[in-house]
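Scroll down for the structure; my scribbles are underneath it.
One protein chain is absent from this view; the other protein chains keep their places.
Residue numbering begins at 1 within each chain, and the chains themselves are lettered A and B in the order written.
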Amino acid sequence: MTDYLMNAWYQAGFTEEVPAGGKLGRIICEIPLVFFRRPGGQLTALVDRCAHRFAPLSAGRVDGGAIFCGYHGLGFGAEGTCVHNPHGPIVSALRLRSFPVVERHAIIWVWLGDPDRAEPALIPDLSYIDETPPQARIAGYMPTAANYQLLSDNILDLSHADYLHPDTLGGINTTAKSTNRREGDTIVVDWLAENCEPPPAFRVTLNGAQRADIWTEVVWQAPAVLTLGVAAVPAGQPRTAQDESYTLHNMVPETATTTHYFYCSTRRFRVDDEGFSQFLRGAFAQAFTQEDKPMLEKQQARIGTADFWSLEPVLLKIDAASTRARRLLGQRIADEKTESR
Amino acid sequence: MTDYLMNAWYQAGFTEEVPAGGKLGRIICEIPLVFFRRPGGQLTALVDRCAHRFAPLSAGRVDGGAIFCGYHGLGFGAEGTCVHNPHGPIVSALRLRSFPVVERHAIIWVWLGDPDRAEPALIPDLSYIDETPPQARIAGYMPTAANYQLLSDNILDLSHADYLHPDTLGGINTTAKSTNRREGDTIVVDWLAENCEPPPAFRVTLNGAQRADIWTEVVWQAPAVLTLGVAAVPAGQPRTAQDESYTLHNMVPETATTTHYFYCSTRRFRVDDEGFSQFLRGAFAQAFTQEDKPMLEKQQARIGTADFWSLEPVLLKIDAASTRARRLLGQRIADEKTESR
Partner (left out) sequence: MTDYLMNAWYQAGFTEEVPAGGKLGRIICEIPLVFFRRPGGQLTALVDRCAHRFAPLSAGRVDGGAIFCGYHGLGFGAEGTCVHNPHGPIVSALRLRSFPVVERHAIIWVWLGDPDRAEPALIPDLSYIDETPPQARIAGYMPTAANYQLLSDNILDLSHADYLHPDTLGGINTTAKSTNRREGDTIVVDWLAENCEPPPAFRVTLNGAQRADIWTEVVWQAPAVLTLGVAAVPAGQPRTAQDESYTLHNMVPETATTTHYFYCSTRRFRVDDEGFSQFLRGAFAQAFTQEDKPMLEKQQARIGTADFWSLEPVLLKIDAASTRARRLLGQRIADEKTESR
């Protein structure tokens, strides 16, 4: 089994994926999990494998805040305690591992490691999502057959847009001024393209301006939670908060070679412009599904099961931020293993 | 390779699967086998891999009681002797392993172990099949991607019907009186639901009775041959032999994680009622294909390649019979390994 960062909040999905009475099964870091709600709405996260015969509880049904196995009817409630055994007493072994789970920023967060360290304050601050009216959010989920770190590399080096997304997002980042730095537990990388020819997907917001100033910033946090902020204004005009859009790119490992890619775009302009939302959905579909996903999966296929560093990738300037992030994450995983001995 | 019970009769299929001049290829316990008939109708079972270049003989043709390889024309007859070599003398190495094979109860039985111990008397007594006119038999085959012991567990604990088949067969077994015992080499488990509300699939036979007495009995024999007997009568009425139906559930390992699930339902009532047969076929299709198979395959997916006991399943009262069966089978497999040293 691959080593994952265990003491971390992972996105299991969006809150709307678990309606009242509903359930969601998802494998994270190779651990099968099931999510469902108590009558009051509070989420429960349990291992998605019945203690009795190992059937997935996510194939069962939810009732009154408990989940009932679809095979033999055992019910498990919050904290994984058995609340119903139609076949005898509730013995102490009838208990499922439960996981700390929190809803914040319209996202379900689950903690896989030591429950005593599951501090909600450690959830990345994505308050830009809450500050955005729902009609100006575009959330999506794209399962991808590649390691999650290849996916975070992809966002930490946006120069790739110039080559992989030339018809939508690309054209400015290779030549933009870029810096990167560590800030606390985050890695920050930014690009400034001054007086540039705006990429096609930016033109809509620029009211016909032929030249633009475009600021881009990516903030990475372990394990692979990235926020991509962009502001584009006609060249020389002042930038305001209203010009900004922030998009979450959250790369959640399912296995060593498969990733749950969650994204959520937010914006502060054209908030009620459904036509613009539609345009963005189309641009994302092209860029993410038609361009990123195939490339990332081909990249994974070439890497196979080899360790990434063992293949001796040539490090370029554009890899500075992703290399920092990989090393920071690697150190945290190594520290966890040392601690747990 | 997984350990299987070798000195045992395994169902290779139903007799009608091998018509005169026909052939059947099937992998049992990871051994590829081919079945065909002599002119007199007697079956031959050979390893399904030509001695010459390892092509499957089941891709060839049958003629005059021999099977001819479709690649280079070598012919092999009963006992696996080469009967035709178009390319030279029939050397002694041109011989295929043959397997004892018997037809009984409309079923093809093959013996994978020591041929000297292949006693037809060891074939499970399924004479209820012979005693049933063909129009009152419903035979089926459902390949399932799960270990065969998960499939026999499923029948040895019919309480699962209450949760997995609520619209057809379920509703009575969790609360029924149940006992189980070893009888010789069999494990027997029975359920008696007195004055119960009959499950939907039983109502047809009860002539509108609102309450019923229902007897259910499962007899297991190694490796995983199960007969499920049921009798349902209006509550308080006497039970007669005419009320009984017996269904074979024969779980034949193909590999460690795939099973040939053969079933054959027989009944002593409504024997000529084709409408009722049609109703049963529909009920089986729903219960087996739509409900059992997906659950068993999900269960297998959660177990993966782990040893079942290593996962420490919590044993409930309902698992008593399946645990007995697993232990009895495990002991027999272990004994075989000891003997063969």
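Keep this in mind: a residue touches a chain if its C-beta (ideal position, glycine included) is under 8 Å from a C-beta of that chain, and two chains touch if they have at least 3 such contacts.
Note that the structure is predicted; figures quoted are calculated from it, not measured.
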item: Omitted-chain contact residue, chosen from B:Pro56, B:Gly140 or B:Pro294; value: B:Pro56
item: Full-complex contact with the absent chain, from A:Ala193, A:Cys264 or A:Ile318; value: A:Ile318
item: Touch list for subunit A against the chain that is not drawn; value: 153, 157, 159-160, 162-164, 174, 294-295, 298-299, 301-303, 311-314, 316-319
item: Footprint left on subunit B by the chain that the document does not show; value: 32, 48-49, 51-56, 59, 68-73, 85-88, 91, 93-94
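Everything below uses one rule, namely that only the chains that are shown with their structure count from here on.
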item: Separation of mean Cα positions, subunit B and subunit A [Å, integer]; value: 47
